[in-house]
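Down below is the structure, laid out as structure tokens.
Apart from one protein chain that is not included, each protein chain of the complex appears where it belongs.
For clarity, chains are labelled A and B in written order, and residue numbers in each chain start from 1.
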Amino acid sequence: MNFLYLTFLFPAIGFLLLATLRTRLSENLAAVIGVGSIGLSALTTVYVGIDFLNNVEQGGKYVQTLWTWMHVGDFNASFGLHLDGLSLTMLGVITGVGFFIHLFASWYMRGEAGYERFFSYMNLFVASMVLLVLGDNLGLLYLGWEGVGLCSYLLIGFYYSDRANGEAAIKAFTVTRVGDVFMAIGIFIIFQQLGTLDIQQILVLAPQKWSEGDPMVVAASLMLLGGAVGKSAQLPLQTWLADAMAGPTPVSALIHAATMVTAGVYLIARTHTVFELAPDVLLLVGVVGAITLLIAGFSALVQTDIKRVLAYSTMSQIGYMFLALGVGAWDAAIFHLMTHAFFKALLFLSAGAVIIACHHEQNIFKMGGLWKKIPFVYACFLVGGGALAAFPFLTVGFFSKDAILLQAYASGHTNLFWAGLVGAFFTSIYTFRLIFIVFHGEEKTHAHSIHGFSYWLPLGVLLVLSTFVGSFIHQPLEGVLPAFTSATLEESKHFVEILAIATGLIGLAFAFVFFWGERRIAKSISESGLGRLLSPVLRDGCGFDWLYNWLFVKPYLFIAAINRHDAIAKLFDLIPSLAKLGNSAMSVTENGRVRWYATSIALGAVLVLGAVLVLQVTFTH
Amino acid sequence: MIAIPMEQGLAVAGVLFTLGLVGVMVRRNILFLLMCLEVMMNAAALAFIVAGSRWGAPDGQVMFILILTLAAAEASIGLAIVLQFYRRHHSLDIDVASEMRG
Partner (left out) sequence: MNLSFETFLPLAPVILLSLTAVLVMLAVSIKRNHCVSYWITIAGQLAALVSIFALDGFAVDRVATPVTDLILIDGHAYFYGALVIFASLVCTVFLRNFIESYGNNKEEVYMLLLIAAVGGLVLVSSSHMAGFFIGLELLSVPVYGMVAYTHERSRSLEAGVKYLILSAAASAFLLFGMALVYAQTGTMLFADLADKLAEHGGYLAGFGIAMIVIAMCFKLSLAPFHLWTPDVYQGAPAPVGALLATASKLAIIAILIRFLGHITSDLTAVLQPVLAVIAIVSIAVGNFLALTQTNLKRMLAYSSIAHMGYLLIALIAGNSVDVVSANVYLLTYVVTSLAAFGAISALSHGGNALDAEEVNHYRGLFYRSPALAVALTLVMLSLAGIPLTAGFIGKFYIFMTGVTTSSWILLAALIIGSGLGLYYYLRVMVALYDRTGNSQADNVPAARASVAIVILLVVLVLWLGVYPQPALEFINTLH
């Protein structure tokens, strides 16, 4: 376990190498550094993980103090890595899935301009993300949090020559920044109240300092929730994720599906004690999740861009995780986080393969009948989509989503349960809509077949993990997160399971009816009055962009237009002019003449001696 | 022998010191400047002698010798620089040396 720090160090070194050597590297070398650093990090994770599971008792932890920056009086700035079941799970997902995505990217990005720049950002991302999940205090966590935000921004705008991509990057950055401000305030509140940023100490101190429902703890947890919804693209800060698809597809897979967007879930799980002290806020987490998963599910139904479908599905799946957190199903939330990382990464990578096969075409209505050309990708999509739609027993998504629905039901929050079930129904529809449109029906484009080791290995591994095999992975969360308890858990098990299976299958049937073959019904609906009215709204993410445009952007521009001459800045202009005044006044004294210098010494001496005399007299009397 | 009170001795030293300082401020010829500095040093040396005589200890005189040594060292390096200065500017006016400012 002593090597824990290497999980961070390898990607960091990779980033430094790639960033400093830049274009001096050949593509192959850049790929070796970029992918190899993550590979080494993943190997370290495996080693550390085995060591941890064998040597640390259940629910235990391992803390590695890396660095004591300063220890001055009461001020102690030391940084350490904290490994427990939760962070080990996250670490495994980040480095494991991250490695396969990097490997895939080395194939996907080949020949693109800025190949090494791409990998340098990706490595920096992994380093930041590792810091985020391993940091033992909120300061370090925040550092990682901002680091991943920065990388997300850089990678969304990777193809920066297209203005729209730059705008998407700015949008993502701005919207998540709103959340980050809340989170920073939350951290300040916690520090001000508890006097520490160490997460483990916070978990111990919080129940001592705060009673349940204390206004301060409500405020702190609300602010943290603000940060979480920003990062995890939940209502009301969800609007950036769909536009974030402007980045290269491996980025969407790694950052906007598997890891970064789940940071909000991690944050809430990590600080669960704080949220448990504010039950209303915890319930709000669940409600936010439920609403988001429904809205995102609706929106996904009408998307035409293959990646945007997946983006909305990501929002909706993270909604499930939030829902799970809200009902206290901590284990289920993290389990779904992991399985989602597997199958969503698989889906995005397959989508990337599809896009490559179709010559960078992303509109699903211009594809079709691809299953013959790229059968392996088709298989990947089937398994990944099946997992997304929770296809019973064969896929990993079924087990995790079932756990969430069951615990939501057993917790007594039946409204949330029904919302989840409806969401599952829509998930099934839009998933199979996507598969039917892209892979079946008539061929509309001439797709070419694709080859390559670093193309099929990641897909193959993720494919296996997305089947029921993935559900055998045991997450060592006992003792780290509170276990879910409910009297009705066992008796409702079969009821929920049957309901969930039925919903999924009915959704599949609907999708078959609507979208198989000629898609006559679907077309007639979309051409009906209601369809014409609703589909543009849904396509643009239920009009949130429009709403925010009117609520925030327009008023902001209006104020900016009024304040064109910037009255407030005039005030601040005073400072430089004062400084300039001081400068010119004092420059006069530096006239280069020795005799004046001597005079100033004499004058200064007279002043000092006079002052000393006066002070001596006053002090003695 | 009539002992001179310490206050009077120090007053003389103080006046000498001030004169030297004023000289540094108003004189333009570098040689005079060096002399004025010498006056300041010697004023301090005189003050040491006066102080030493108050306490009847040799420390004041030891310091006097040290100060003389310093004055000699300072004068030698000062004259060396003055020589170079004169060679370059053909003048001993200290105000010539005001190229650097601001």
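Note that contacts are C-beta pairs under 8 Å (C-beta built on N, C-alpha and C of every residue); 3 or more make two chains touch, one makes a residue touch a chain.
Only a predicted model underlies this, so the values are computations on that prediction, with no experimental measurement involved.
Participant: Which one, A:H71, A:R110, A:H448 or A:H494, makes contact with the chain that was left out?
Facilitator: Considering all chains, including the one not shown, the answer is A:H71.
Participant: One chain is left out of this view; which of A:V48, A:L538 or A:A598 touches it in the full complex?
Facilitator: Within the whole complex, the residue contacting the unshown chain is A:A598.
Participant: Need a quick check: the contact residues on chain B for the chain that isn't drawn.
Facilitator: Residues touching the hidden chain, for chain B, are 6, 10, 13, 17, 20-21, 24, 30, 33-34, 37, 40-41, 43-45, 47-48, 50-52, 54-55, 57, 59-60, 62-63, 66-67, 70, 73-74, 77-78, 80-82, 84-85, 88-89, 94, 97-102.
Participant: List every residue of chain A that touches the chain not included in the displayed model.
Facilitator: 67-73, 75, 579-580, 582-583, 585-587, 589-590, 592, 594, 596-598, 600-601, 603-605, 607-609, 611-613, 615-617, 619
The rule we apply is simple: only the chains that are shown with their structure count from here on.
Participant: Between chain A and chain B, what is the separation of their C-alpha centroids in Å?
Facilitator: That pair's centroid distance is 75 Å.
Participant: Show which residues of chain B lie in contact with chain A when the two form their complex.
Facilitator: Its residues touching chain A are 21-22, 24-28, 33, 94-95, 97-102.
Participant: Within the complex, which stretch of chain A touches chain B?
Facilitator: For this pair, the touching residues of chain A are 587, 590-595, 598-599, 602.
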